[in-house]
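Note that one protein chain is taken out, while the other chains of the complex remain in position.
Note that the chains take the letters A, B and C in the order they are written out, and that residue 1 is the start of every chain.
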Amino acid sequence: MAGNSFGTIFKLTTFGESHGNAIGGIIEGCPAGLTIDFEAIDAEMQRRKPGQSAIVTQRKEEDKVTFLSGIFEGKTTGTPIGFVIDNTNQKSNDYSHIKDVYRPSHADFTYDKKYGIRDYRGGGRSSARETACRVAAGAIAKQLLKDIKITAYVSGVGELQLISDYNHFDFSEIEKNPVRCPDPAMAAKMEAYIKQIRKEGDTVGGQISCVIQNVPVGLGEPVFDKLHAQLGKAMLSINAVKGFEYGSGFAGTRLKGSEHNDLFNLNGTTKTNHSGGVQGGISNGEDIYFTVAFKPVATLMREQETIDAEGNTVTMTGKGRHDPCVVPRAVPIVEAMAALVLADFYLLNKLSKI
Amino acid sequence: MAGNSFGTIFKLTTFGESHGNAIGGIIEGCPAGLTIDFEAIDAEMQRRKPGQSAIVTQRKEEDKVTFLSGIFEGKTTGTPIGFVIDNTNQKSNDYSHIKDVYRPSHADFTYDKKYGIRDYRGGGRSSARETACRVAAGAIAKQLLKDIKITAYVSGVGELQLISDYNHFDFSEIEKNPVRCPDPAMAAKMEAYIKQIRKEGDTVGGQISCVIQNVPVGLGEPVFDKLHAQLGKAMLSINAVKGFEYGSGFAGTRLKGSEHNDLFNLNGTTKTNHSGGVQGGISNGEDIYFTVAFKPVATLMREQETIDAEGNTVTMTGKGRHDPCVVPRAVPIVEAMAALVLADFYLLNKLSKI
Amino acid sequence: MAGNSFGTIFKLTTFGESHGNAIGGIIEGCPAGLTIDFEAIDAEMQRRKPGQSAIVTQRKEEDKVTFLSGIFEGKTTGTPIGFVIDNTNQKSNDYSHIKDVYRPSHADFTYDKKYGIRDYRGGGRSSARETACRVAAGAIAKQLLKDIKITAYVSGVGELQLISDYNHFDFSEIEKNPVRCPDPAMAAKMEAYIKQIRKEGDTVGGQISCVIQNVPVGLGEPVFDKLHAQLGKAMLSINAVKGFEYGSGFAGTRLKGSEHNDLFNLNGTTKTNHSGGVQGGISNGEDIYFTVAFKPVATLMREQETIDAEGNTVTMTGKGRHDPCVVPRAVPIVEAMAALVLADFYLLNKLSKI
Partner (left out) sequence: MAGNSFGTIFKLTTFGESHGNAIGGIIEGCPAGLTIDFEAIDAEMQRRKPGQSAIVTQRKEEDKVTFLSGIFEGKTTGTPIGFVIDNTNQKSNDYSHIKDVYRPSHADFTYDKKYGIRDYRGGGRSSARETACRVAAGAIAKQLLKDIKITAYVSGVGELQLISDYNHFDFSEIEKNPVRCPDPAMAAKMEAYIKQIRKEGDTVGGQISCVIQNVPVGLGEPVFDKLHAQLGKAMLSINAVKGFEYGSGFAGTRLKGSEHNDLFNLNGTTKTNHSGGVQGGISNGEDIYFTVAFKPVATLMREQETIDAEGNTVTMTGKGRHDPCVVPRAVPIVEAMAALVLADFYLLNKLSKI
């Protein structure tokens, strides 16, 4: 638990601050012989990229992944895959005004106290910029997982919440709107709401739901590394996440066992899926589904009172270019982290029996 | 991520099935020189123990922890603390009727498919019996954490939910009722409801809230091992857990940033605590609080249709002695897992700066 | 690197002091479905046991392994295998005379300084008694490895050294003499020498050589976890070990490349095997062979001057029952550690390519 790595066999270790020269990482444990689809990786990076639509930050980043090792003549070699993503847009002077300021609900204060020093340029290591590395690694994990289909979408923006579950939606609608909501009518409402929030210099929270289909039975390593526990950790490690539920989730706590139990069909599938595709921490072959809660972005484009490192009151206004709502760009991040979890368990499961 | 261990420095590894001779574990990384309060450990074990009240399973287990190493003349020596807890009440023949049966919403099916073999006696490794080891280790972690105070309580049973947050309750009420709810009136309602559910041969879900007070600033290891991510994993690894939220949680997704941001007081504390005591994955010194969702216990004391390993329909009735609602006994488990997380981060944080 | 565990997938974690109630451990990662031969485990324990012959310590220990979990109806279930070995002969009062004394070339001083406290009863955690756990786990690893044959033998006692390499010996001779030397004439000399040394109240060092045959190509995880690096660590972690060499070893440093290179046969085997079965940290299918250096046991049955914890000079005489030469009993320990290394790499190698 050094904090910079995720996974046991298929393992990502990342480095990098938002305003250093580059961020990057090392992917270990990807089996040799996997043909890499570089365009697919780039497509995932584009989904996370700033500036992709009118409702996200207008910061410009290339987010081009340069692979330095581990891939030879288009295939993985079994050796570690090193990669870097240049920070092309690190206008560090953007941040001189916050050098000595602790922004409310940011990590400025905690990093300063923990480490005694802080890279104050735009959040440094605590910036969501590091999630670009997750998306790059997740894109490779997806390719390893082949037939396992991971689909995330925005299911809530502020009070605007999808009521129906994932079975009622056409996933091909998700990428057709900038919010990444599969219900076109709701997507339009969300988009309008985000624009209004932005105009107010404010931000708003939201929710992302994710469905994983075609999962083989057997993934997950009980007791402590149950499939859903590791998924939960993966999601909670994403910036701004405040909660995670899978299957029946919090609503399931109100049910009786006689309502909640998933009865079997004769072929081992289940008639209902309150379990969310996991029993005892191990995938049972049904769809895995979960929801992730994101708080509103803490950087506001309006005045706030706060304190500096000496404990003086200061008034600050967010500068820079920030997202009014984080969930549209977080959709590929949720998918990437889910892919990392599954890729690792997929490999570990090959060792479960002789 | 072998699945049987939790933690990096302060680390628990457990073994044991519900109906083997014993369960047990090894605690590594506890610093030398800690005076162990064995009565305090026993007290925690009593809180988790079956048969402690009329609303929990009437199974009888001593749950006596025998320490085999790592403690000498009452103090930890820095060497691993091995311990065993005998399974005194393993009536294995209780379970002969389920040998070839996959119980609905249990781990029978998934263990069988993953490992090709299953210890069918009462859930084996997937039984919540293993949580006794967590409570034993957590009791030692609590002693290491000294002034950090961890308090969990039942905040929901079915539709019966506490509305007020933890600041409104007198924690000394928690252990005065068998439900472990700090609101005596609500506790009485919950107790009556659980008795009714039991009479119906049914079960019901619930929620546990937990508060951690007097936390030093600086605990948690970003990026992937954020304090709340590890807490979330810890909780989600407990049997029957379906969700985790901290701070403003799912409700926080509906707020605007201007409502959600926690403004600073001049001394570095915050005026509100939507953040739940964590910023950027690192504790900020405010109270940490979170809620854990538990599904209804899957074993019902009534007939259910299910299948056997050959895919035949069979009718089964739960035998044995099971909890109609898991949350009263899960309160010490939630505390124990929180203590394990904090003890590990407490030690790791000593290495954060020179 | 918590210090109590060995391995990544096939992983042993141990606990226990020489004079506590019991020692024991947890074996993780053994695949489900392996039929356990308990007699074979017991036979390995007998090879390490005190009192087995006239040239080893006459201490009496049952060294009976009790398995508590992970094995059901004779087969591994994929869950952790917990086991304990009772300390039946912990005459703790044997050691009251060394309570405040730092014995020369023992770990008394270093444990006291590192931990600020020391279980002074017979070496505590630093006693070679913990190697019993390694032998138990190694016996299971051997069963997993099936056709891979691991053979260790004594190749040196003091100045008495085997000159010929392993190809010249009949391995069936090894267990026919108490020294465990495959050359009967040399074995007799060694035995006589050890008896003489014991009569003098002295001890002597020695060497163990080990050969691993029928190794599949591909075991080992470069860069840092090369097969021979992990074997070296495994051996150096055994009490009293001072050196490790494999293949051509130290003698190979005197050779030229033109003499040392192993030329290929057309089928991929090599004409010579200076490499010791490993290239680039990966097994190449040739025999792996290595030699381990053991220092003389530090406990002498004669007077020595030393100091106590206050820095006073004290005269002490070793009491208790100690080995005059450690290598005969260390043969099964060397094999066990080799088996743990190979079992882990055997499993990891299943994940090297898609």
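Observations on the model:
Convention: contacts are C-beta pairs under 8 Å (C-beta built on N, C-alpha and C of every residue); 3 or more make two chains touch, one makes a residue touch a chain.
None of these values were measured; they are calculated from a predicted model.
Among the residues C:S126, C:Q143 or C:N177, only C:S126 touches the chain that is left out of the figure.
Checked against the full complex, the candidates C:P50, C:P80, C:P182 or C:P296 give a single residue touching the omitted chain, namely C:P296. On the side of subunit A, touch with the chain left out of the figure occurs at residues 2-5, 9, 11, 13-17, 20-26, 28-29, 32-33, 66, 68-70, 72, 75-82, 84, 114-119, 124-125. Residues 1-8, 14, 102, 104-107, 109-111, 113-117, 125-126, 130, 156, 158-159, 197, 202-207, 217-218, 220-226, 228-230, 232-234, 236-237, 242-250, 252-268, 270, 274-276, 278-284, 293-300, 302, 304-307, 311-313, 344, 348-349, 352-353 of subunit C touch the missing chain (whole complex, contact as defined above).
One chain of the complex is left out; on subunit B, the residues touching it are 8-9, 29, 31-34, 78, 144, 347, 350-354.
Going forward, only the chains that are shown with their structure count from here on.
As a whole-number value, the distance joining the C-alpha centres of subunit A and subunit C reads 46 Å.
Centre to centre, using the average C-alpha position, subunit A and subunit B are separated by 26 Å. Contacts with at least two other chains are made by residues 352-353 of subunit A.
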